[in-house]
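Working notes, beginning with the structure itself.
Here the complex is missing a single protein chain, while all its other protein chains stay put.
Every chain is named by a letter (A and B) in the order it is written, and numbering of its residues begins at 1.
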Amino acid sequence: MSREEQHVLSVHGAGGELAGQLLARHVLTRFAGHRAGRIGLEALDDGATVALPPTGEIVLTTDSHVVKPIVFPGGDIGRLAAAGTINDLAVMGARPLALTLSLILEEGFPFATLDKLLDSFATVLEEVGAALITGDTKVMGPGEIDGIAINTAGIGVAAHAVSDADLRPGDRILATGTLGDHGMALIVAREGFRLESDLRSDVAPIWGLVERALAVGGIRAMKDPTRGGAAAALNEMARKSRKTIEIDGPSLPIRPEVRSLSEIVGISPLEVASEGRALLVVDPAAAAEVLGALRSHPLGEDACEIGRVSTSHPSKVIIATEVGGRRFLEMPLGDPVPRIC
Amino acid sequence: MCLAAPARILSVEGNDATVDYGGVRTVARLDALSEPVAVGDYVLVHTGFAIRKLALEDAEETLRLFEELAAALEETADDAAVRPHREDGGRP
Partner (left out) sequence: MNGRPFAFADPSTAARFAAAIRRLAPADRRLRLVHVCGTHEAAITEHGLRRLLPENVEVLEGPGCPVCVTPTHDIDAAVQMAESGAVVCAFGDMMRVPGTRRTLAEARAGGADVRTVLSAAESATIARQTRRDVVFFAVGFETTAPMTAAVLLDKPPENLSVLVSHKLIPEAMACLLELPGASIDGFVAPGHVSTIIGATAYEGIASRFAVPVVVAGFEPLDVLYATALLLRQFHRGTAEVENAFPRAVSWAGNHTALELIRRVFIPCDTHWRGIGVIPNSGLTLRDAWAAYDARTRFDIAGRTGDDVVPGCRCADMLTARAVPTDCPLFGTACTPQTPVGPCMVGAEGACSIWHRYGGRPTL
C-alpha cells in the first residue's frame, strides 16, 4: 500500500483529486445510498436536501467531539459522534432524519483508524434509520490538532418538540438505565490510571427507546445526562423550571463497578457522562406505563423511577440518602478529578 | 484520613497483589502491611498500597458492635437519673 493509502496527508483536505479519493474509498463505500430527500450524499453536491413531512416541528442540533482516547471500551469517537447527535434529537422528541459529518484530521492519521470510526458511525445510523447526507474534510499539520475532531449536525422532526423545562409538582423522574457508565469507563481507559475493569461505555442511539415512551404520552421534559452527568442535567431542569427535584438515592441505577470506581477515585457517578441514557419527567398518571414501555426495549431494561418534582426548594435538587439523610445534589463545577482524600 | 477502599486479593506476585474492588481491578503493593495476606483476603488499599488486612468476620463483628451500643443506649433511655453534665464545672 502506498503511503497515501495508509495515512491522511494534507492534500486530502484540499478539495482536489485526493480529497475525492478519500470520499470515494472511505466514505461513499460505507454510506452508499444515504439520502433524506431528492439530493443525497452520493451526489456530492454543495449541500443535500431533506424532505420534511407536512406537519411537526423541525429540530436542529450540533455537537463537536474531541474525546480522548478515541477508542475506548464499548465504543469510539465515531459511535459517540453519531449517537450523541441522535440522542440530542431524541430527547427533544424528534425522529432523526439526517446527519452531517465534518472531520478535521491531523496529517498522518491512519486510514485504518478512520475506517473503523466511519464504520461505527454508519452502524449507529443504521440502528435508527437516519442518513448521512453531507459533510466536510479538513486536514491540519502534525501537532496542529490532536488526531481528530468531529463535528456533527443533526436534523429531525417532532410532532411536538419536548423541552427540558416543563416540570410540574408531582411529576415523576425516570432514568432509562444505569448512570455514569461512559464517564467512568473513560476514566479507566485514560493513561495513568492503573485500573482495569470490564466496564464499558453505554454509548448508544436511544431514539428507538424514546419513541416508545413518546407513544405512551405524558412526557413533560427530557434530557440526556452527558457532560456533567445526571447531576448537571437534573440541576438544569430544576433551575429552568424553578421547581425542586427530589431524588431517592437508593433507587438510582448504578452498576457495582461504577460504584466501586467512584469510591476509589472519589468521583461521583452522578457527575460523569452517560451517552446512551435519558432522564424523563413524566405525568404521574402515565409514569407506570412509560416505565413499562422503556423496559420493553433492550436499551431500557434497567429503567426505573428515581424521583419526583416538588416545590420545597425552588431550583434545587435534593437527594435522600440510603441511611436516612438528605442533602443537596449540586451542579458539578467542571471536569472532576480523582482525589486522595 | 484518606480515601481507602476494601478490595479482595485475586493473586499475589511478590510484593504486588492484584486486587478487585467489586469489578474494578488494580495492583496494590504489599510492603506497608504488618501482617501476611493470601488470595481471597480483603485489604484496605490507599494510594496503591495495602495498609490493613480486613476479615469478613470483622464485618460481622462491626454489626454486632453497632447492635450492642444501640441496645445499651436504649436501655438507659428510661433511667430518670440520667442527666447530662461535665466535670469541668459546667451545669450540674
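Simple rule for what comes next: a residue touches a chain if its C-beta (ideal position, glycine included) is under 8 Å from a C-beta of that chain, and two chains touch if they have at least 3 such contacts.
The structure displayed is predicted, hence computed values, not measured ones.
Colleague: For the chain not shown, which residue from A:Arg38, A:Lys68 or A:Arg327 touches it across the whole complex?
Modeller: A:Arg327
Colleague: Going by the touch rule given at the top, which residues of chain B touch the chain that is not shown?
Modeller: 1-4, 6, 22-23, 29, 31-34, 42, 44, 46-49, 51-52, 54-56, 58-59, 61-63, 65-67, 69-70, 73-74, 77, 82, 84-88, 90-91
Colleague: Write the list of chain A residues that the hidden chain touches.
Modeller: Where chain A meets the chain not shown: residues 192-194, 256, 259, 265-266, 313, 316, 318-328, 330, 333, 337-341.
Here, only the chains that are shown with their structure count from here on.
Colleague: What does chain A use to touch chain B in their complex?
Modeller: 188, 194-199, 255-257, 259-261, 263-264, 266, 339-341
Colleague: Can you list the chain B residues touching chain A in their complex?
Modeller: Where chain B meets chain A, its residues are 1-3, 5, 21-27, 46-48.
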